[in-house]
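This is the structure I want to talk about, given as structure tokens.
Every protein chain except one is present and positioned as in the full complex.
And now, chain A:
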Amino acid sequence: MVLAAGPKRTEPSRMSRQLPPQQKTPIRLTDTVVEVKSKFEAEYRRFGLKRNGSGGFQEFYRLLQTIHHIHGVDVLLGYADIHGDLLPINNDENFYKAVSSANPLLRIIITKREDEPVVYGTNSLQRRKKGLGLTGLRTTGSGTIHSKSKSGLMIGPPQNFRQISSIIDVDILPETHRRVRLHKHGTKKPLGFYIRDGVSVRVTPQGVEKVPGVFISRLVRGGLAESTGLLAVNDEILEVNGIDVAGKSLDQVTDMMVANSHNLIVTVKPANQRNNVVHRESKNFMGNSGSVGSAGSTGSVLSHESPSPASQSNPITASSSIAEGDSEDEDDDGDIILENDCPTAYNPHLVTKRNSVKLNGESSCSGPHPSAVGRPLPQSMSLPSSIGASLGYSSNTMSGHNGSLASSSQDSMKDDGTELTL
């Protein structure tokens, strides 16, 4: 592993020996060296890095700590990829990816872990092309030991992310279809799409047949549907939460979607069939649950992360969507019940406070369904660190060898609900 000293600072000898003395002009650099510009708070460092060096993520992490003189500070690393998206570096895999994608400059952004959680991808540097709303990104790596884990993908503390969408049931659906789950709760964003009537062409034994269908007609800019990248205009809607929409009117489908809007699972036939999930024999590519959304822009499934081999154990992919819907079905039992002893004027603050309290009571009484009732409250999601503390998820991360992204995040969300004992 390698490096060049930054413009202002010479790096420890161990690193500098392999490189020519400080070079300010990147032109001189050979193809084997990557120019790195790292930023921590208001400080910049520039240095070089050997492209095919043998060092891994941990080494790089320590290097940066050294360069920035932030030993002992828990930080998160991120880099800007060629699309300008801010992506995390937290394991060897994405570290190599970052290095290989540097063209020519690799821009590293270092943030303190205590800071506001970085939302990767979504509010990225130049444009927002990929909804990276997937939990597949692990931002951890703070000196923990799991870096050498062979499981490949590592998962960050779920509280740093909020799942907003996922592709589910890849293994049981035809390749031409896509089942997308949109999680509305906890976000201020509108769902943000419109549907219309249209004509769908079906191939039948009798030949091509035109049947009425329902299609996505518009995505609202900045809405949840758009930001996932999983839905597009002219996608045909086939099912809503496991129920076939064939023969249903536009108004019926609208009502069904609105009724399920807190946890909407739509099965679509994408108008653009090029980005479909491809089933491959290799286990490595099986069950790309939750990670495909980002593939849209590059046309490749693997733009910045590798799929988890362990994802077969993902309960979502393993189970049918109906069962899935069913478990979620209980999710909206969270009707808010206020107990009043005296008539009071409507007071939103009061209400929310009571909500949370009451919710706990509720969830404890409806024990058998961990997901029942215990739907995370908006405010709990906006304070991830505090909740994380109460969750005691560290064991989760310690054992985080399997990368079942969606499931872990799912669990954590359930945990949020049930263990929210304040």
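Rule of thumb we're sticking to: a residue touches a chain if its C-beta (ideal position, glycine included) is under 8 Å from a C-beta of that chain, and two chains touch if they have at least 3 such contacts; residues count from 1.
We take it that contacts and distances are computed from a predicted model.
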{"item": "Protein that the absent chain corresponds to, by UniProt name, given \"LLGL scribble cell polarity complex component 1\", \"Protein YIPF3\", \"ER membrane protein complex subunit 2\" or \"Tubulin delta chain\"", "value": "\"LLGL scribble cell polarity complex component 1\""}
{"item": "Per the touch definition above, residue among A:L49, A:V180, A:V253 or A:V268 touching the missing chain", "value": "A:V253"}
{"item": "Residues belonging to chain A that touch the chain removed from view", "value": "184, 190-199, 217-218, 240-243, 245, 248-262, 264, 322-323, 325-326, 329, 332-346, 348, 362, 365-366"}
